[in-house]
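A single protein chain has been omitted from the complex, and every remaining protein chain is retained in its original position.
Up next, chain A:
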């Protein structure tokens, strides 16, 4: 086995980009384990533990690691520290000396730190030939602690079938590794063996455990050399049969900015400088007001009437919301803004009813018609646009709306080449008109007030609590 310590020479696996998403996390974990091992700087004491007839070198207890994490990363809940520690273990940076399953336990279980040679940041992608050599080597060594686990024995059997032709070669490599290992100091061997085992626990995990080497395919190609030549853990030369890992290659490698790009940037920045922006204090107030207003409608924060379907398996809440006979709470929302009123189909209906009573429903009908037009398939848009013109804007139109001459001119120009956004100006203008004029009157109207104060008798299909509160109101 190759040297597990820092004096590893020769070119390592290809260097990945330092700021790729994977590397960012690896470096953070490495920072943590480096700090934990730094006894002088508040790290954990790594010691040799006596056990029966032998000594266990270079270990720490799980509880110590959990304590350190809680203290140094400001974690209040031990469960969180255990979870983070288990992830660091699952990536192979620390490992239990007596278990293939890489999790952290908050007790006296002993753990060891992985050698930097085996760190995931070195982008190992060990081949099955290496794994076969490893398992084969294990069977040659007559030590109880190195006996193969069931799943490992199964893996070995599978590999023997797969590599039947070159098994002699693998066997020889394994023998060579065993010879190299025998030359090492006993204590050192214990440590190196365990680190090697932990390495394979990461790359060939116990069935049922998460394989932390799996990558998000969208991020794979950030490595500088995605089709890298794989380096063997045991120095086996690549016989050219290894498949490069499936990597989704970019069709557009990151370009250096050209003059046009920079000129566009400058134009953009100038536009931003001209933009009128609000102060943070003002937007903060606005965000707070909005949130306060809707807090009572937020089922994660406030109680819901009658009950949350997901908990009680009762869908009454949904049935009520779907009905066109709205609750007082829902009606109250229509008063927040015209947008809110129009979002709710019942609100839309009531507002339309009110406008009809004032003989000014053409505004809302125009607005709704334009909304509908924008939702049509591309082919139907221009004919719909013409229809809208005829109905609402043409001379002698049946539902003539009131547009200022400027908007009218612009709209009529747009109609020469009708498209989805031909009526944007007009729609905006009409919306503002409704907002400042009709909407305010709507909120004061009997139609709205009756619903808001539940003065009107509305029939329900169910008999929820709100009916009781209604009678209390009266």
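Criterion: a contact is a pair of C-beta atoms (placed from the backbone, for glycine too) under 8 Å apart; a residue touches a chain by one contact, two chains touch by 3 or more; residues count from 1.
Keep in mind that, in the parts below, contacts and distances are computed from a predicted model.
Not shown: a single chain whose UniProt protein name, out of "Guanine nucleotide-binding protein subunit beta-5-like", "Checkpoint protein HUS1", "Peptidase M16 N-terminal domain-containing protein" or "DNA repair protein XRCC3 homolog", is "Guanine nucleotide-binding protein subunit beta-5-like".
Within the whole complex, the absent chain has one touching residue among A:165, A:218 or A:444, and that is A:218. Only one of A:181, A:424 or A:450 touches the chain withheld from this view, namely A:424. Checked against the full complex, the one of A:378, A:416 or A:444 touching the unshown chain is A:378.
Seen from chain A, the chain kept out of the figure touches residues 19, 21, 24-25, 28-29, 32, 69, 73-75, 77, 79-81, 83-84, 87, 210, 214, 217-219, 248, 250-252, 254-260, 262-263, 265-266, 268-270, 272-273, 275, 277-288, 290-295, 297-301, 304, 308-311, 315, 317-318, 321, 339, 342-343, 371, 374-379, 420-421, 424, 427-428, 431.
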